[in-house]
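So that we are looking at the same thing, I have put the structure below in structure tokens.
With one protein chain withheld, the remaining protein chains of the complex are depicted in position.
Order of writing sets the labels: A, B, C, D and E. Residues in every chain begin at 1.
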Amino acid sequence: MIALLRRDLVLAVRAGGGFGLGLAFFLVLSVLVPFGVGPEADVLARIAPGILWIGALLSCLLSLDRIFALDFEDGSLDLLATAPVPLEGVSVVKALAHWLTTGLPLTLLAPGLGVLLNLPPAGFGWLVISLAVGTPALSLIGAFGAALTVGLKRGGLLLSLLVLPLYVPTLIFGAQVATQGAAGLDVGTPLVLLAGISAGTLALMPFAAAAALRINLR
Amino acid sequence: MIALLRRDLVLAVRAGGGFGLGLAFFLVLSVLVPFGVGPEADVLARIAPGILWIGALLSCLLSLDRIFALDFEDGSLDLLATAPVPLEGVSVVKALAHWLTTGLPLTLLAPGLGVLLNLPPAGFGWLVISLAVGTPALSLIGAFGAALTVGLKRGGLLLSLLVLPLYVPTLIFGAQVATQGAAGLDVGTPLVLLAGISAGTLALMPFAAAAALRINLR
Amino acid sequence: MMPELGKYAAEVISAYAVSLGLLVGLVVLSLRRNARLRDALRQVEDRQRKTNG
Amino acid sequence: MSFWEFANPKRFMQLSSRLLPWVAGLSLACLVVGLIWGFFFTPEDYRQGSTVKIIYLHVPAALMAINAWLMMLVASLVWIIRRHHVSALAARAAAPVGLTFTVIALITGAIWGQPMWGTWWAWDPRLTSFLILALFYMGYIAMWEAVENGDTAADLTSVLCLVGSVFAILSRYAVLFWNQGLHQGASLSLDKEENVADVFYLPLLVCIAGFVLMFLALVLLRTRTEIRARRLKALLNRERMA
Amino acid sequence: MLSVRGVCVARGGVPVLEGVDLDLEAGQALVLRGPNGIGKTTLLRTLAGLQPPVEGQIEMAPDLVAYTGHSDGVKATLTVVENLEFWARVFGQGDIAPALAAFDLEGLVERQAQNLSAGQRRRLGLARLMVTGRPIWMLDEPTVSLDAASVKMFAASVQAHCAAGGAAIMATHIDLGLDGLVLDLSPYRAIGRMSAGGFEEAFE
Partner (left out) sequence: MLSVRGVCVARGGVPVLEGVDLDLEAGQALVLRGPNGIGKTTLLRTLAGLQPPVEGQIEMAPDLVAYTGHSDGVKATLTVVENLEFWARVFGQGDIAPALAAFDLEGLVERQAQNLSAGQRRRLGLARLMVTGRPIWMLDEPTVSLDAASVKMFAASVQAHCAAGGAAIMATHIDLGLDGLVLDLSPYRAIGRMSAGGFEEAFE
């Protein structure tokens, strides 16, 4: 299990593009927003938390298809399925690897981009907290979506369409925490709900993902 | 040359994911923005043109690596280089095919998404015009970036990194046309400048792209 | 010794610290890589001179 | 002696090894004198307080950030037209130096901006252009790293540098058009009226000289490294073939 | 048609073959031989004009070559006919029927290339040569994946091409039963030379 995690992390760092692409994308999005929206600091400050959350979500979305697809193509997934590890565990580990290579760096990068987007000083802490709490849910839900679509033609397109609606609650609460925090308001309720979503997905999604994998490997 | 265009269009429609993914992505982005930023109509109306332009640009960016990479991998690019068509022409045609499958549908789809984002009525016309005039430049610049990075490891990541700064002027003028149009202001200057960029890239980029291809095929 | 920097002391000193840090870092990295390659190249040249007579 | 003698790697190695200690020593001297002068022995500005001392890092770094790109552009052109390897390698050697200067200008500017404008970052045209310049540098360096074959990398990065320069200028105008800024204009002009006071001016000139010389020294050193790296790779290849 | 004098070719900046001389007349088929990694692919790519030689002369009128490499440029999602017609149109040729017939592809015309077996796919790649209308074929391991019958088919089409005034130069490890010329590349292995440009040698 730890070996699998290690291997996935090494592959993510080594294999071209996959790892950095999400981060680069996040950066690109944040740098571009002012060019599109205009340079007014107050408008930027108003939308900064939401934009950063959307950027984080999209970066996750774009790297989802790598969770299982590459292993499926080269047959490693068959071997893993017959190996003495439960597929539920494989799903958790794969989601964890995805989070470590996407969600975590995004969370760490976010404050820097917050500066560029004139995020109010009060917002930095809550932005990081909301991303740290919320991105695991993105990875777990994404792993389920990836398991559903593994081995399909047009998998990438289908995956986005399937996962998008599932992401909406996480996005709403996460952006709410960040936005209200930046505005100096109370964030208790959305933060609790966000944490609830993360905990809930952690409890349920691995089973759903494993079931989807079993069907797709048949 | 027309045969090449026809083939690329057929491939784009037939080959899984590639064609629709950009559009789906554009849609996703626009739908998510209200969830992230919050539902206030005036904020949304203010940022709508900019967000739509950024969405269009990102959709282009994501589909760029298909312009040459697939043909390089299966050897078609070698064959095209020895065929009686100049590589400059190949670059133009490829950029055109990319535009027809990405920029044009985006332009047509944009008004619908404008409704979702509370774009002021005055803005629709200018949004479509700015996208119609500006997206060809995105495809042409993108073709150059794709030619530079064809056959490289980490090509995808590098491609975004290279192309992003090149996109800045187009984005600025395009978003300006859309924003000022939506606000009922005069858009003459930025529109002329945007058209100038498109014309300039059309005149120059194919040569740069062909030069990069020749180097990469060596 | 230290000049009176007033209320902006933190800014000025951090600006100097960051900049000098970056510059020194660049210089050290450049020197280290130069030395490493110089030695590696000398080694290979000696080896090839020996085998080629 | 013709300038093109530098294009011969052997001559370049000889000349640069003689030149390097002088350039490096001189640059160190200028930097030490200029920075100590600026930091310890200049008064506070009546408006900006002690933050004016940041100018001794900010302005030279900003100047050299742009000039480094110009030098890379010239070197790329020389490579494309005359195919002198040393020129391509000098461009490669200059890029990380230029990027460091850009980052220094950005960071000192951001630190300066907090007390002066009340914000770390504003989408001022000059600041924005520098951000874009930093992205160009990053892309250029990444391109060199990504391509394994030296000559191919030199060709590709040269094309990138040419096209990038055109777009960098275009971006500069686009950004100016897009937003009027907070940043002050050039104050090193010859017009005495606009210039900063002499007390700040003289140490600043020394610092600028120091940065120019430091850039030269670093480029010489790093070009030597790159030449050796090429030769080392070729030698190892030959060893493997034999 | 093709005359090569003292050519040195490099891959990845490393010279692999030097001093190669060869001539090709109309009607001739020349087979290049040599162990894996000697530089057959590199030489063919250079002759086809895809990369410049490090030194030496390659004399040939322009636009004579049809090149086929290790990967055959077949699009997986296009049908056999669509693939061939595309190349026919790029090269300004009209009729693809003779090519389909020569490589026994008539039963597969509506099949997408991704649903071909490896050998069928290779036959499609070879049929492409016939729709280029080019006189010099340059072929890199054309018979990969082909069974004995298909190899004969291929040899026959090369012979027909040469008989019609064309020429072919190919790299292959197996015996085609062609009565063509053979050039062994082993003697041309580049060893003395350090790098393609000579830049690295100009030291002390």
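Following the convention adopted for this analysis, a contact is a pair of C-beta atoms (placed from the backbone, for glycine too) under 8 Å apart; a residue touches a chain by one contact, two chains touch by 3 or more.
In this text the structure is predicted, and so the values were computed from the model without any measurement.
Asker: Quick one: say which of E:Ala26, E:Ala156 or E:Ile174 touches the chain that got left out.
Answerer: Answer from the full complex: E:Ile174 touches the omitted chain.
Asker: Which residue, E:Ala26, E:Ala118 or E:Ala160, contacts the hidden chain when the whole complex is considered?
Answerer: E:Ala118
Asker: Suppose we count only contacts with the excluded chain; which residues of subunit D make the list?
Answerer: Touching the missing chain: residues 148, 240.
Asker: Please give every residue of subunit E in contact with the chain that is not shown.
Answerer: Residues 11-12, 34-37, 41, 70, 115-120, 123, 141, 144-150, 173-174 of subunit E touch the chain that is not shown.
We take it that only the chains that are shown with their structure count from here on.
Asker: Give the chain pair, either C-D or D-E, that is connected by more C-beta contacts.
Answerer: If we tally the C-beta pairs in contact for D-E and C-D, the bigger total goes to C-D.
Asker: In whole angstrom, how far does the Cα centroid of subunit C sit from the Cα centroid of subunit D?
Answerer: Whole-Å distance between the two chain centres: 16.
Asker: Note the residues in subunit A that touch 2 or more other chains, in rising order.
Answerer: 31, 35, 38 - these are the residues of subunit A that touch more than one other chain.
Asker: For subunit C, jot down the residues that touch at least 2 other chains.
Answerer: none
Asker: What is the complete set of touching chain pairs?
Answerer: Chain-chain contacts present: A-B, A-D, B-D, B-E, C-D, D-E.
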